[in-house]
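Sharing a structure with you now.
Every protein chain but one is kept in place in this view of the complex.
The block that comes next holds subunit A.
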């Protein structure tokens, strides 16, 4: 550093800075200070961009999805005419099950028409298609089930709460406007006006929709009836499998690597392997699952067992890395003390080190599980996109039944035509995020509660 004196005495332009007071800023100092301010502003700007993106993301998803938890129902008197429902007149559920949902649909339509006349509502250009398209296909089926369960209802007029179609529901959630209804082939302005009239009348109400959380997926033209029940169950099953497999295997592997493994080429290979596996793209694990578990081992497609195994392999590196960190943080004095009073190495680890590291291990496991819960790509490849409308059975046999998973259900719904499915996709994401939030809060709680400073 021979030029130290030069740079101290001369500026970049070579002019001398000996004259002038330290109290008045020279032009160069002002420039440098401005650069300092700019630099700091860039930093603040970067953090602001990151946080604003987060806020924008969350508000847009929550704003879109919140309405999925509410659904519009109409309650009108329905006349269960015996001619239609029970043509033989025996009130025998066996015979009545020969009547299809379609006929119940016409009952609903007729009742709606009568009700409109009764109430004296006048709407121009109201066609039969508008009336029959007013209710969901699901409403016909549920009316049919209600009648088959309770044949005495036949011939009576009952107050019925029926699920409305996704377009009518959309009118209440601002998805469908009078203007967009005029361009939509599946609805019409007259239907829109009818819905308006019924709302003013108090017959149409939008209320909390618990069936969104409990019911299975529904077909393309019944968006209003689709739910995430099967997906939640499938995700839960997979998390169980991941927990049961990944936790013991991960802990065992970490104990070996951290406490017993000699420094040799074999352990080196394992270590490099684990850190690389943590960075392999998730979709590659999906290819592995397809090739190894489905094609080679012959396990059934789109089942929680295959999904669980794939996610286990994906989560293992995460769990191993955090478990090793937890084991490492137990001070050597604990080991020395145990060995000193005559415990074997295995006893030292199992009786002393492992219990002390347990909170850290659990925290890491929960975070690994949270990652696995949100994983989508590998599950697409093992066939979990299939349409599943039946609940899987109880475990362990239920692990081999087809099921969906929360993130895959979201993907599935984004591929459908009816915009009502997008609302439900966002709704499913809210549920997913709530689960993730709970798991992370639990992890933070465990860490705070059991963290020890040695």
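Quick note on the criterion: contacts are C-beta pairs under 8 Å (C-beta built on N, C-alpha and C of every residue); 3 or more make two chains touch, one makes a residue touch a chain; residues count from 1.
The rule is short, and it goes like this: contacts and distances are computed from a predicted model.
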### Query
Of the options "Phosphonate ABC transporter ATP-binding protein", "Phosphate transport system permease protein", "Metallophosphatase" or "histidine kinase", which is the UniProt protein name for the chain that has been left out of view?
"Phosphate transport system permease protein"
### Task
Could you tell which one of A:127, A:157, A:210 or A:273 touches the chain left off the display?
A:273
### Summary
Full-complex touch with the removed chain, picking from A:99, A:123, A:141 or A:284, is A:284
### Query
Which residue, A:252, A:337 or A:434, contacts the hidden chain when the whole complex is considered?
A:252
### Query
Of A:112, A:143, A:190 or A:385, which sits in contact with the chain we cannot see?
A:385
### Message
By the contact criterion defined above, which parts of subunit A meet the unshown chain? Give residue numbers in ascending order.
### Response
32-33, 35-36, 38-40, 42-47, 49-51, 53-54, 56-57, 60-61, 64, 248-250, 252-257, 260-261, 269-270, 273-277, 279-288, 290-292, 295-298, 313, 316-317, 320, 344-346, 370, 373-377, 380-381, 383, 385, 396, 407, 410-411, 414, 422, 425-426, 429, 432-433, 436, 440
